[in-house]
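With one protein chain held back, the other chains of the complex are shown just where they sit.
For reference, chains read A and B in written order, and residue numbers begin at 1 within each chain.
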Amino acid sequence: MYVAVKGGEAAIEAAHAWLAAARRGDPSVPELGLAQIEQQLALAVDRVMAEGSCHDRGLAALAIKQARGDLIEAAFLLRAYRTTLPRFTPAEPLDTGRMRVLRRISATYKDLPGGQVLGPTFDYTHRLLDFALAAEGAPPPPPAPEAESGVGPMPRVSEILAAEGLMRREPAGEEAPPPDLTREPLRFPAPRPLRLQALARGDEGFLLGLGYSTQRGYGNAHPFVAELRLGEVEVVLCPPELGFPISIGEVTVTECQMVNQFAGAGEAPPQFTRGYGLALGHSERKAMAMALVDRALMARELGEEVLAPAQDEEFVLLHADNVEATGFVEHLKLPHHVDFQSELEKLRSIRARVEAERAAPRAEAAE
Amino acid sequence: MRPGFADPVLDAQAAFRAVMQAMARPGTVQRLAAAPDAPPPIAPAAAAVLLALADADTPLWTDAPEAARGWIAFHTGAPFVAAPEEAAFLLATSAMPPLAGLRAGSDEAPQEGATLIVQVGALRPGAGWRLSGPGIAEAHRLAVAGLPADFPAQWAANAARFPRGVDLVLAAEDALAAFPRTLRIAEEG
Partner (left out) sequence: MLSRPERLALLARASAAELAAAMAAAAPLPPHRRLRGPEVGLTMLRGRAGGDGAPFNLGEATLTRCSVTLADGTIGHAWRLGREAEAAEAAALLDALLEAAPARAEALLAPIAARLAAEAEAKARRAAATEVRFATLAAMR
């Protein structure tokens, strides 16, 4: 048996050249610019930043262009690029309570301080294809209407319930920096900060499916969106050479607080608990799914029975990362010629044995 | 405050290359052409190694005074630890800390052993200790001025716990040599 150990270079080069041409498409169609992707495919950029776990709109747009719009491939490219950069001082936790809010809604309270602010949402669109958009070259839409903005605070809905003692308070943070799965491999049982990091970079589709499963009975959830907010938060960090915190810019994030009933266990009285979702960019579905799954994964800590897939942290956390998942699924395309040859030989020998056994009784009967 | 590498990318690569060569050919003396002008008492070669290798993920221990520590922190971002046994990298500008007290990694993760940079008086190839081990074809000789008298015994104990152990970089002015934990030292004349 001969095993090819080298070859295919010319074929690979030709494939790359074709890929480059296919990426560009018909040259008579104008080339897509990064600014166009950043501005007009903004939610794709946000998803790639969230799953690529790196906030940089320009890099995410470049990754989308290079990946021909394959967003998982783009997240992979962004993850790979971020490993080439040094890590400087970590930022202080984002203060989402001081968010410059673009959108904020609550499904639990109609009238709440700060109001229901819809922001730029698909929610009330009719999902009818708008053929007017197909006619390119139309003038830009008129500027969105403006209104006098109140300067009132926007307290968290969870805080309103917590003040009444009906909402489980979050345990205070520890002094030590939170565990970081980009530095240490996942270990189980995983503390909540590690779970939240894994979910924040997890695949939106996978989390959506799991979140949905908790609503359909796989995990005993009856969730309400206490609050969903989208907006800009300040990034603050403390450079060692300055010794005081400074603000270095803003990032847009989406935050979801999902309220769930809790029957109470042991010392804990019946109360509401919350699942939490936070995603880079405008990623509502992601933040909501993350909040559902976060709550489901709290089953062990709250003394609930772990019965459903969404409550099983090994199942969820080890399979939520689409870059890892795609690597392992797609590696099956790589040559397995030798492995397969051995499977083939094994199968042939089994068949030969079975056929021999079948042939033997007939031979006996014929006698 | 003094600057770091004149060319942060190329000079760091050159320093990395020098350490790699030194580790691959234990006991050979490498010279760093573009070492940074570090505050005293940090030797230029030791400064180059730290700037190339240390970062925010590598806890660092040093006996260097405050001004020198400030320079290291500014350019590497490495966090300082007070206890030598907690450090991933150590820079000894005067007395070498005992090797037995440093991080040696585990059989499962020997790469977690510490790298100790010791500033010494001089490195003279062709004389002194007879070195052997992986990376040395026959034997190589190196005389090191300024290590503690019991260093060969400490080193033998360090080598004996392989794959665990501490790796050593010796720096003298702009020159460096490395003793990976696989190196064996014989004290014959």
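Quick notes on this structure:
Everything below uses one rule, namely that contacts are C-beta pairs under 8 Å (C-beta built on N, C-alpha and C of every residue); 3 or more make two chains touch, one makes a residue touch a chain.
Note that this is a predicted model, so its numbers are computed, not measured.
The chain not displayed here makes contact, within the full complex, with A, B. One of A:E146, A:E267 or A:D339 touches the chain omitted from the figure, and that residue is A:E146. Looking at A:S158, A:T214, A:N260 or A:N322, the residue that reaches the missing chain in the full complex is A:S158. The chain not shown here is touched by just one of A:I246, A:L344 or A:A359, and that residue is A:I246. On the side of subunit A, the interface with the absent chain consists of residues 49-50, 53-56, 58-59, 82, 85-94, 96-97, 100-103, 110-111, 115-120, 144-150, 156, 158-159, 170-174, 177-182, 192-194, 196-197, 200-201, 232, 235, 237, 239, 241-242, 244-251, 253, 255, 257, 274, 276, 278, 280, using the contact rule stated above. Listed by residue number, the positions of subunit B touching the unshown chain are 1-4, 8, 74-75.
Throughout what follows, only the chains that are shown with their structure count from here on.
For this pair, subunit A with subunit B, the centres built from the Cα atoms lie 42 Å apart. Contact residues of subunit A toward subunit B in the complex are 86-89, 183, 240-241.
Residues 55-57, 73-74, 77 of subunit B are the ones that touch subunit A when the two sit in their complex.
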